[in-house]
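Apart from one protein chain that is not included, each protein chain of the complex appears where it belongs.
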Amino acid sequence: MTFIRNTWYAAAWSGDIGRKLFSRTLLNEPVLFYRREDGSIVAMRDRCPHRLVPLSMGRLVGDDVECIYHGLKFDGGGRCIANPNGSQLIPKAAAVDAYRVVERHQIVWIWMGEQALADEAQVPDLPWLADPEHFTETHGTTTLPASYLLVVDNLMDLRHTAFLHSALEPRDHALIPVKDYEENGRVWAKIFSENTPPPPFFAMKIEGRVDHWQEMLCYPPGVCAIFYGVTAPGRPRKEGLDTINISLVTPETDRSSHYLWASARDFDLDDGKLTEAVREGSAYAFANEDAPVLAAQQQAIGDRDLMEFGPVLFSNDVAAGRVRRIIERRLAEERQGGAPTCGEGNWPPGTDAALLSI
Amino acid sequence: MTFIRNTWYAAAWSGDIGRKLFSRTLLNEPVLFYRREDGSIVAMRDRCPHRLVPLSMGRLVGDDVECIYHGLKFDGGGRCIANPNGSQLIPKAAAVDAYRVVERHQIVWIWMGEQALADEAQVPDLPWLADPEHFTETHGTTTLPASYLLVVDNLMDLRHTAFLHSALEPRDHALIPVKDYEENGRVWAKIFSENTPPPPFFAMKIEGRVDHWQEMLCYPPGVCAIFYGVTAPGRPRKEGLDTINISLVTPETDRSSHYLWASARDFDLDDGKLTEAVREGSAYAFANEDAPVLAAQQQAIGDRDLMEFGPVLFSNDVAAGRVRRIIERRLAEERQGGAPTCGEGNWPPGTDAALLSI
Partner (left out) sequence: MTFIRNTWYAAAWSGDIGRKLFSRTLLNEPVLFYRREDGSIVAMRDRCPHRLVPLSMGRLVGDDVECIYHGLKFDGGGRCIANPNGSQLIPKAAAVDAYRVVERHQIVWIWMGEQALADEAQVPDLPWLADPEHFTETHGTTTLPASYLLVVDNLMDLRHTAFLHSALEPRDHALIPVKDYEENGRVWAKIFSENTPPPPFFAMKIEGRVDHWQEMLCYPPGVCAIFYGVTAPGRPRKEGLDTINISLVTPETDRSSHYLWASARDFDLDDGKLTEAVREGSAYAFANEDAPVLAAQQQAIGDRDLMEFGPVLFSNDVAAGRVRRIIERRLAEERQGGAPTCGEGNWPPGTDAALLSI
């Protein structure tokens, strides 16, 4: 499998990276992370260029990392700056690839492609994760035993909720038409349900019938956010209850994915019990509902791609198909050496997701 | 590895299949089984044509199965009969391969090749498994970590009993000539030992010397039954003690096999202790004697075929060789598109196995 490289991938939560060496495989490659003494984050290939030993087995010395095997020391830019052996000369080629990292709204983003093309303006903007005055959020990380493509297919397909996550939506929710479209390199999939009984999550907070929206936005390859809320029939969204559930899918290997998720809401900010219930419910759904299905799909597919099997697709799959086509287009562009064309990172102005206005 | 497809394979015991979804990998392919409300058995590829999720993760609704992921419903013929999403249109291609199944004498037989060629007359007939008036039987299922070919080699080679299963036959049993021949697409291997001390299993039931027979019949690829008994010297078999041990070997993957076994006898029908001892003894021999040897062979062979290693073969191997040649011939026929030539399923008339006359 080939991955888009000229893009920002979510590598970790800010809190995951500190003054301890942290290694995570991304895009089939082990990457070492740590913070310098000033708090800035370093990311480099986790492999000493001398004998290929993971640098993460070594130790942090000030802002630098020292290999466990022969004490070669590398700075945060991946340059070898000390060789405590023999003549102490430093071989010119002694360097590891270092990667641009941006920390924003609690997420550590990494650019593993051509470093000169790394553009901070393209970092997806997830303001809800860092606005405690208006939002309460809970988040976590899991590893899914499936290609990131299967995970994104799952996310872009709003209707599977009515079946696989039957505690969240009634079955007839799957009958509502989905509106999906591409906009500036991103993909939207939206369901709007007028004057309907509230889904279970909101039924404990609101009485009577509601207008209910479910709007997934994807920045290919793997940044997804769903706006999920209710309001009284015909009333503006701002008067209702809103949640934003964020899914950051980053390839670990060809057949596995890191899944960083967060759930934010704009009501009952101080209700710790509710926050905990959301955390538990989300973790339960990923582990017991999505993960087994994704693992079974990956097992059926093996080392091939889903599309080689000629699956029978229908309207549920249109949004996922849009994302896959954008990924293919960008891969083709990378092969031809062009600069990325994924647009800016900030959420598009003028969308109808009320929460974008904050 | 290529498997014969136009043949009946033993998929399960009747009691294994009920109103719960049951998945078993056969010939490298996951197959879903269940019973309709009328008790008839359904078998189909255990893979939703939409997103390749195993249908066995879903649920049984009346006579149909519903996919866990998006609620697509399939009837027992593998046709998609409901799509509870969006427009509810059913894509024409939404179907899975369904397989002809025949239930006979407690065994569920499946035909995974060209369905139009499935011929019930070819189902092997194992009447002893369903004749409680004349026979007591015990049975079980295990999975062996070896190609079905190695398992059938093992079964067709009567002499290994004297070494690997030394509790069953004395070593000099291996000196007796084996008579083996092909007859109407089946293979016999027979040992007849006149006026000999009874082997241990019969020694507790009969006094003095006996005539002892051991007659293996194989319907290639993997249906084997051995007639194993004793009678007083020179007396008809019907006066003696007879057992029929049935081995149904079905490929799970290239390197593993399902092994359905039964042991029936025509004496001491009500001796539950004896039945239990036979069950325990058989399970012990498979798990502790055959399985380790078969696993070690498979490990030595890896993904290749035994014959590529140029093994040194001798008279013990002639019967197994006959079976392998029939399998090769039938594979060649399938590649050329011909109909199966395996003869009828019923045990051949006129054989000298006394028990066939029941």
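Letters A and B name the chains as they come in the text, with residue numbers starting at 1 for each one.
By our rule, contacts are C-beta pairs under 8 Å (C-beta built on N, C-alpha and C of every residue); 3 or more make two chains touch, one makes a residue touch a chain.
Model, not experiment: these values are computed from the prediction.
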Review point. Among B:Met1, B:Ala82, B:Leu164 or B:Ala232, which one is in touch with the chain left out?
Key: B:Leu164
Revision key, fill the gap. Of the candidates B:Leu32, B:Cys48, B:Val178 or B:Ala291, the residue in contact with the absent chain is B:Val178
Exercise for review: Quick one: say which of A:Pro54, A:Pro127 or A:Pro197 touches the chain that got left out.
Suggested key: A:Pro54
**Study point:** Sites on chain B contacted by the missing partner chain, in the whole complex
**Key:** 153, 157, 159-160, 162-164, 171, 174-178, 292-293, 296-297, 300-301, 306, 309, 311-316
Review point. On chain A, what residues meet the omitted chain?
Key: 30, 47, 49-54, 57, 67-71, 83-89, 91, 93-94
